[in-house]
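As you look at this complex, bear in mind that one protein chain is not there, while each of the others sits in place.
And then subunit A:
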């Protein structure tokens, strides 16, 4: 038997999935304290417990490259070549199935990382950064410090093999939610951003464009309303739901949805490995999809 999607209210997700760590936040929500340190959290469970990036490292990688692109005009348009060596090291994505060398722009490569978790593109991007003399780990660490993401600990880069992440480390659902709020909408960061904002409008536009093109997402966005190629508006990341890595390190997922007033609601979740009753990728999507669908219905209330 595969696990089935449940129809729950947001607060019921806590008891229905006691092992699930998650945080749901919204700008100007009733649960927001209004203080400078407000988090905008509506509902949360184990949200401050650290976990492997497990699928969300690619968001930090993309954000770091987009941020670097601001100070180096043309960086994201430069060509990179995905080679046989990159494909051999890739554990996720579809370019690893291919055979020839493939030349594409940095922007397109990051797009494939966020939309399909492409490990071959990650390894090509890491080689590109090294050749450009960019210390991606240090850049990412500096950026998360600027954003106040103190719960994020980045320990290294993927090297010989890639699960489509680029960056290795730990985070918390609360920190991922904080990051999603910092990305806000393409036009506005949420909460009370630093002046000037750490993440520029241009970078937010880039990241939002990447997160809006995710190919057949299997996590929080997997059960959003829609049929055929149509889905309700949302942004998300390609996760680890279909990978062997998830069984060892868990499954993290991120989702942003507009509510009826046009404000964005964000969801960050992590399902630890070996959670009760979770045996297959379909089971993972049942849990994460339930939370995503529940959050969607909450935006309609």
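Going forward, contacts are C-beta pairs under 8 Å (C-beta built on N, C-alpha and C of every residue); 3 or more make two chains touch, one makes a residue touch a chain; residues count from 1.
Everything that follows uses one rule, which is that contacts and distances are computed from a predicted model.
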(message) I want to check something: the complex is missing a chain, and I'd like its UniProt protein name from "Glutathione transport system permease protein GsiD", "Chemotaxis protein CheX", "Beta-lactamase class A" or "Protocatechuate 3,4-dioxygenase subunit alpha".
(response) "Beta-lactamase class A"
(message) Using the document's definition of touch, tell me which of A:14, A:104 or A:168 contacts the absent chain.
(response) A:104
(request) Tell me where the left-out chain touches subunit A, residue by residue. (result) 1-2, 4-5, 7, 94, 97-100, 102-105, 107-108, 111-112, 115-116, 213, 215-216, 218, 222-229, 242, 279-283, 289, 293, 297
